[in-house]
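Please read the structure below before turning to the comments.
Missing here: one protein chain of the complex. Every other protein chain is in place.
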Amino acid sequence: MIRRRAALAALAAVVAGLAAYPGFASGYGVRATLQIFMWIVLAGSWNLISGLTGYVSFGHVAFFGAGAYTGAILVAKVGWPWLPAALAGGVAAVLLALVIGYPCLRLKGPYFAIALLGLNEVLRALVSYFEGLTGGGNGLSLPTLDATIPIYYAMGASAASVTLGTYVIITSRFGLRLMTIREDEVASEAMGIDTARHKLYAFLLSAAGPGIVGALTARDQGYIEPISVFPLATTITMIVMVLLGGKGTVWGPVLGAVVLFVAQEVVWTRYPYVHPLLFGAIIVAVVLLMPRGVLGLLQSRYRLPRTI
Amino acid sequence: MTTKALGAVIAAMAVLVGGLAAQAQGPIRIGASLSLTGTYAKLGKNQHEGYKLCEKDLNAKGGLLGRKVEFVVYDDQSTPATAVRLYEKLITEDMVDGVMGPYSSPVTEASANVTEKYKKVMVAPLAATTSIFKRPPDKKRYYVFMVISPAEVYLEGLIDMAAKRGLKTVAVVNEDTLFSKAAAAGAVDIVKKKGMQVVFQEAYPKGNTDFAALLTKVKSLNPDVIAAATYFDDAVALTRQMRELDVSPKAYGVTVGGDLPEFYDTLKANAEYVYGATQWEHVLPYPGNNEFFGAYKKEFGHEPSYHSAAGYAGCLIYAEAVKRAGTLDADRVREQLLKLEMRTVFGDYKVDQDGFQVAHRMVTFQWQEGKKVVVWPDEMAPAKPRFPTPPWNQR
Partner (left out) sequence: MNVFVTPAMLAQVVVSGILSGALYAMVALGLALIFGVMRIINVAHGPLLMLGAYTTYFLYSALGLNPYLTVPVSMLVLFAVGVLLERTLVFRVVDAPELSSLLLTFGISIALVNLAQLLFTSDLRSVEYLTGSWVVGPVALSKPRLVAFVFAGALTGLAFLFLRRTKLGKAIRATSQSREVAMVCGIDVQRIHLITFGLAAALAAAGGALIAVIVAIQPEMGQIWTFKSFLVIVLGGAGNYPGALLGGILLGLIEQVASLFLTTQLSEVVAYVLLVVVLLVRPTGLLGGRET
């Protein structure tokens, strides 16, 4: 009981600190932290579908890109303010997930992964093609606006929502059923779980976050182009973050996002010409040595609760 | 004066003197995010070397405003999102005194948002896209300055020469990225202005290496001119397949990539007669060009490309403006950059109210017997173009 109170108090302190951060941090500090929030949302969302149900989404950045373009087009061409545009980005991503989730979730393992990968490329190519709307290869430029601090809060709220949402799901029966599907889908069906519907819900939920932060990022950068919002590297990075922290846990994605982002920043500053090599090495190390991630390891060693 | 007031004055003076002393002693730090890895790695590295040589030259002549110049460079991996973060870092954490631009138009476009936000002057030597500088009134930018000629005029020389020789039909192909699209759009405009006709226009995705279908279509229309807005890989593949499919326009030109020595090394005889556009050649009669060429080659072990020269010149232009302003203050420096007219190893510099380059001229060259010979504009051309390009089977 006391440990739980202490943990909650610590959490409250961290949240308060983060809320006050923009008051005394440099522009870079705010922007870097805002990007960490973004990664938390991406990693946490990926965790919802792939960590909980075991369906590896290898093209998850497609939702980020869809949200980015929706938000950017609404701001630049229709004149919406960025916050409703961001929410619209989330909606667009969820609709996309509905359209592709329904057929794709019937595929097994590697096929699902490849299908999502293909979908990501289709989306990127389509965005490039419909130039009139999206600017095509030219990219899309938004009106100048210094909204870094409000966006920081929006991203922070998104990160908190995803983490909280994951906690709620993991502790619910819905979450339990998802994990049953992960362990043995056939048995779950036999037990009477409507696997198709459960998977779809998880998939839809996992698309909302990336959609919203995609639109927020577009606003923050002020310029997007197809290659930079649909890259495979983003999908891989979010996956590695979850793996590092602990797949299927609540705080795993948060831990992974923070650690990896900070590591990358530190590494880049020191070794400009070799960081892809180092990143590759980190990925290999995580996959081989810590496939269950830090929290997964702690969970089995120290009997940490499942809901962590 | 009361003791309190005297104390305050002394304290203020101490801070002032201390601040001035710190200023006077430390080097002037100029920050930049460059593409040292990723897609633009090779050209970003050349630009970096240009900056480094400029730093060396400035310091050899006593520095800037009496202080040494020191570059602080980060790698943005050729991605705009990273560059944005890095410029924020340079400006708000590393507290650099000034910044210089990154490599490529997309990265510059994103980074300009940051430098505008913090009101830091940024001379962007490798951004060729008009839309970065010419913006609608609600998105206007005040602190970015262009050095090179815009993408839209890359193919101007080719089209102009073709028009003068009575050619009529033009096919335009381009890679589907920011720079190439702008170059193609510019080419189309110029074709229309000269009273010629665009008979074919198609874009291909970045990374495409098989142009068989595209060239089959082009061949069926038999255009007089083929204007290709390319980078290196596609320029090579396109040229080779033109030979294979026997596509023989009377004039064929490419943009980026055609000017690299590797273009001829790779294609050998097939590169003959190909026109290319370049922002700079070391044989052009600009002041200090030979010295720059020699010093660069000695320092870095290879010949400079125009990216090297642009980086070098851009840095010198910024330094000149700072010198004339007598301060690093952004608004003062900006005033100077708007007024400045300067000729460097790279060519002429003069910008309009939007920071858009208006004086720099591109040159068009043609590969003749393994050498790049400048053939346009006439006033800078030591030789005539070999025209028309003979069909493949007659070479």
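We just call them A and B in the order they show up, numbering each chain from 1.
By definition in this document, a residue touches a chain if its C-beta (ideal position, glycine included) is under 8 Å from a C-beta of that chain, and two chains touch if they have at least 3 such contacts.
As the structure is a prediction and not an experimental result, all values here were calculated from the model.
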item	value
From A:83, A:117 or A:179, residue that would touch the chain that is not displayed	A:117
Which residue of B:68, B:194 or B:243 touches the chain not shown here	B:243
Residue among B:262, B:303 or B:329 touching the omitted chain	B:262
Option touching the unshown chain, where A:104, A:212 or A:254 are the choices	A:104
For subunit A, the residues touching the chain missing from this view	50, 54, 56, 58, 103-104, 106-111, 113-115, 117-119, 121-122, 125-126, 128-129, 236, 239-240, 243, 273-277, 279-284, 286-288, 291
Footprint left on subunit B by the chain that the document does not show	37, 39, 41-42, 45, 176, 199-205, 207-214, 216-217, 220-221, 232-233, 236-237, 240-241, 243-246, 260, 262, 265-268, 270, 392
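Just so we're on the same page, only the chains that are shown with their structure count from here on.
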item	value
Distance from subunit B to subunit A - Cα centre to Cα centre, in angstrom	36
Subunit A to subunit B touching residues, read off their complex	26-29, 31-32, 35, 125, 128, 136-139, 141, 143-144, 146, 217, 221-223, 225, 227-228, 268-269, 272-273, 275-276
Complex interface listing, subunit B residues touching subunit A	36-37, 73-75, 77, 79-81, 84-85, 88-89, 91-93, 106, 109-110, 113, 116-118, 131, 138-139, 141, 175-178, 180-182, 203, 205-206
